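Note that one protein chain of the assembly has been removed; the remaining protein chains are unaltered in position.
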Amino acid sequence: MNQPAAPPRSTLVVTAHAGDFVWRAGGAVALAASRGEKVTIACLTYGERGESAKAWREGRTLDEIKELRRTEAERAAAVLGAEIHFYDAGDYPLLPTGELTDRLVELYRAVQPDVVLTHPAEDPYNGDHPAAHRMAMEARVLAQAIGYPGPGEIIGAPPVFYFEPHQPELSNFRPEVLLDITAVWDTKRKAMECLAAQQHLWAYYTDLAVRRGVQLRRNAGPNLGLAHDTMAEAYMRPFPQIAKELA
Amino acid sequence: MNQPAAPPRSTLVVTAHAGDFVWRAGGAVALAASRGEKVTIACLTYGERGESAKAWREGRTLDEIKELRRTEAERAAAVLGAEIHFYDAGDYPLLPTGELTDRLVELYRAVQPDVVLTHPAEDPYNGDHPAAHRMAMEARVLAQAIGYPGPGEIIGAPPVFYFEPHQPELSNFRPEVLLDITAVWDTKRKAMECLAAQQHLWAYYTDLAVRRGVQLRRNAGPNLGLAHDTMAEAYMRPFPQIAKELA
Amino acid sequence: MNQPAAPPRSTLVVTAHAGDFVWRAGGAVALAASRGEKVTIACLTYGERGESAKAWREGRTLDEIKELRRTEAERAAAVLGAEIHFYDAGDYPLLPTGELTDRLVELYRAVQPDVVLTHPAEDPYNGDHPAAHRMAMEARVLAQAIGYPGPGEIIGAPPVFYFEPHQPELSNFRPEVLLDITAVWDTKRKAMECLAAQQHLWAYYTDLAVRRGVQLRRNAGPNLGLAHDTMAEAYMRPFPQIAKELA
Amino acid sequence: MNQPAAPPRSTLVVTAHAGDFVWRAGGAVALAASRGEKVTIACLTYGERGESAKAWREGRTLDEIKELRRTEAERAAAVLGAEIHFYDAGDYPLLPTGELTDRLVELYRAVQPDVVLTHPAEDPYNGDHPAAHRMAMEARVLAQAIGYPGPGEIIGAPPVFYFEPHQPELSNFRPEVLLDITAVWDTKRKAMECLAAQQHLWAYYTDLAVRRGVQLRRNAGPNLGLAHDTMAEAYMRPFPQIAKELA
Amino acid sequence: MNQPAAPPRSTLVVTAHAGDFVWRAGGAVALAASRGEKVTIACLTYGERGESAKAWREGRTLDEIKELRRTEAERAAAVLGAEIHFYDAGDYPLLPTGELTDRLVELYRAVQPDVVLTHPAEDPYNGDHPAAHRMAMEARVLAQAIGYPGPGEIIGAPPVFYFEPHQPELSNFRPEVLLDITAVWDTKRKAMECLAAQQHLWAYYTDLAVRRGVQLRRNAGPNLGLAHDTMAEAYMRPFPQIAKELA
Partner (left out) sequence: MNQPAAPPRSTLVVTAHAGDFVWRAGGAVALAASRGEKVTIACLTYGERGESAKAWREGRTLDEIKELRRTEAERAAAVLGAEIHFYDAGDYPLLPTGELTDRLVELYRAVQPDVVLTHPAEDPYNGDHPAAHRMAMEARVLAQAIGYPGPGEIIGAPPVFYFEPHQPELSNFRPEVLLDITAVWDTKRKAMECLAAQQHLWAYYTDLAVRRGVQLRRNAGPNLGLAHDTMAEAYMRPFPQIAKELA
């Protein structure tokens, strides 16, 4: 078939706070970027109130903290190879509004994602994550409708992956996909190290990647020639997978 | 790397009755065979008591019915391109035994499957399906253990896919994977037509493939160039998927 | 007992979009009307944005589309024998508001329903359906309270039935009631044919009625003398059934 | 239509122990009998070990206890208007066997039930109840198969109702049907009083009937003219209800 | 260790209506108070519309009813030994707002609770209870953040207990903790008797305490020397328990 070259695949990540895309999906982002694909991150808030305890204790002002978090997130996104958009919607609590959902619809149509990553539906430890989840899911459906007004073309029905919350067992999170991120692990680690405000999480998410890597190898079987230092990220799939082959 | 050629991929299908592999997984079987892969079907019973009402009403004897079902299933397996093994364990009820599980362990080790297909855990309309499920799942774990006695090499941890039961909504079945079987639909249809004893199911499973195809297209989005006559089969994944890429 | 004649039974259907009552509950509506009962449909939006893709592609304006959908729905309601109220609350997204809930409380009290039909609580493919569900359920409880202000008498606690969503397996829908609609099937089909904007759904919902009819017969047993062309609709019951007899 | 008179409706109750049919389903049994219908109780064990603590403390022998429980159960069944069959399969633990299931298939075919009552699937306080449940459900499916050998005609697919366990909230029991047993309450009470070995339960199950009656009235609404002393029993429905009307 | 005396433990109860803390948690409140601890009750509404049917039928005005309910609740709180705060946010429906949540954050920080009691997440019979639940849970998380503005010190992560709804089986309520309230039963009964507007509930909640007491003894085993009149309240735990010992 003599078709024009397809545009590179596009991934959209919708998150509540400035650091979420790094800890929870940095491997998936780096992997896509390393294949020459486009990744766009929608960061609804800076996490200025709920996830910046260290800065508050140091006596920073709200504006300083937002600036700090923004700068860190920009650096991390650059390391991973992604473009980042900030919405400054105010965290703790992040309140779903029609206007914010509308801006997300616009982004969906501009980006035309082939894959969407976002928070799962439950998190008893942080209400902003479910709030971001609801807006990401609603905007995805609205952006498909020719009757929904706004610029840009309507989108298809891109698959959604929920990334892992901080307390998976208490948030009804079940690993349904284990993504091998070994090849980009160094990049993810560098991106994590951009987030100086949450340094205590560097080791935590390194250990998590090791554990998910062990699960990956255990589930993959001994035949795949996987290295002993396989690193992985876990995801859930709310919609059925489209497959050409069962594997 | 200068490696020897890998053996072709191997798929193992464990089912309760002679027709199950055709109605529920015929597309997956044909697809694998069409790629030059090996598919082995373990048929625990002929379905001689529970799924042969027409033959009983015609006054056939038990042996005649078993022979009839076996012949039909052999023809269907040949059409799909698969090898079939019969265990004649007696249906309605199919009783799990240590000896039958042991024979399945032996088969797992002989076949070294890369993929396993079987029934899901629940079916309030037919207790043989959960019974086959339990033995298939238990044998898969036992076959992995170097300490479990018997001939053959231990196996890895092949992914398992549950195929769709006849009454999905009443059996806790949720489509987690939609497999595009358009390319082999004619083959699946020919295999179904080998099962003269259950002719009323031909149209039923054709319609189901159409509906799952519509769901596939709805979930795949408009960009994939899928034909309007996409046909599909639905599967569940009890274990997490191993991914190189989120897609 | 020498009682005055009871008023005819009353059914209230609360739906998100103009077509929902036809596809999902047309049989129940026609059946009640055929017994001389009163059926009232509350149509919260015309489905002008989310369910009118064909009209948008033909270049219609928003007002034309609303008019088109309204006319079609009025015709379908007339065919089924029901009264219909439009609330024009705006779809995609339908936003729950106190004012709209208040108008529903008023309708509940005016209509004094013996039975309520509405959407189930989940639908990942269309957020308007859960939104309509929440308002229908909340208004039902408020309308029971003597302390809630407004015209009309308070209502009892009418049973609620959830009708079937478009993707039942992905919306936690489990058929708990199968309603035999064979006697009014022709009427439902005529009502569906009023909805020219969604012609692709005529065959889909005919096939669904056949499948639910097969399930009905399978669950009913062979003794009931049901025709082979039994047609049915599926419902869930969120509240316990009140029974004089187990059957 | 000039049809021969239908036989009276038939109800089959499958229980683990001698007292279960009284406490949990005595109202449903009495109600059916009061309408001139046939009710058959299959009592798999006498409850001689697990539910006869008082008799053991008094120093009775195993045979004396079985005789005692049998006599009490026969009296209670007579009061309710039902026929009772004892299988003496041994309780605590009641072990499912192929032979016992086979005898139940025979009973299903002899009785040709229109309604089946049995225990729900879970009870962490008494393993005999789930064991009876499994055999009752399996025998019902086997009895439908023309290919399953044995005397009698095959049966249809009678609806099943699970009666309420002693600790409903800890057994995943959710009242899906509330049966009004006010009219036969005195009969149920008399049947309970036949069970002298478990006298402490008389008041308990009277109170439960009052509470379920209150729930019935709350769900039924104020219009039904129900007496303030409405008594009720709660049931679950594992299969969808077949309806001619939503009510 | 030579530490200063710890302040007395503090319990915060967040409820939708004026009577909730009495019926559902009166025992826990009285027990804490009897140990010299501080208990604070946040009463979001008076329950003036949804739970005062008797007063409305007697022709009282809205203001009279609020006054009546407030007085009763104040008396009941005094009997139990607790401090009570009224927010008069309007019931039926109770609408979650940012401002009300904000006032709860302030209360959390003032009270510094060691234990939080509130409604569970579901109640199909009364939407105000889930609304109060959501605000109580969200305010608890916000009050932990140093970045959330407002007076007072941030709080720790106090355990939460959900008290029992009126219809537990229909609200996904499962007794996970049974609290022995025998020692303070007379106090709880006196507090209930302060609520003259809901006199029909006195006996109901007495019976419930008896039943939960029986469950407590059944689960506790015969060795604990518990009186036959043990009274109890049931609770759920949404967060894991912190234990020094398994018991």
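Each chain carries a letter (A, B, C, D and E) given by its place in the written order, and its residues are counted from 1.
Just so it is clear, contacts are C-beta pairs under 8 Å (C-beta built on N, C-alpha and C of every residue); 3 or more make two chains touch, one makes a residue touch a chain.
It should be emphasised that the depicted structure is a prediction, and the values quoted were computed from it without experimental measurement.
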Where the missing chain makes contact, among the chains that are shown: A, B, D, E
Residue among B:E64, B:E122, B:E138 or B:E193 touching the omitted chain: B:E138
Residue of A:E83, A:D207 or A:D229 in touch with the missing chain, whole complex considered: A:D207
Residues of chain A (touch criterion as defined above) contacting the omitted chain: 125, 167-170, 173-175, 207, 211, 215
Absent-chain interface as seen on chain D, which is shown: 48-50, 52-53, 56-57, 65, 92-93, 95, 124-127, 170
Residues in chain B touching the chain absent from view: 98, 101, 137-138, 141-142, 145-149, 238-240
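Keep in mind that, in the parts below, only the chains that are shown with their structure count from here on.
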Intersection of contact partners for chain D and chain E: C
Pair sharing more residue contacts (C-beta pairs) when C-D is set against B-D: C-D
Chain pair among D-E, B-C or A-E whose interface repeats that of A-C, sharing over half of the contact pairs by residue number: A-E
Between chain B and chain E, centroid-to-centroid distance (C-alpha), Å: 53
Per-residue overlap in chain D, given as positions that touch at least 2 other chains: 175, 215, 218, 239-240
Chain contact topology (line, ring, star, complete or other): other
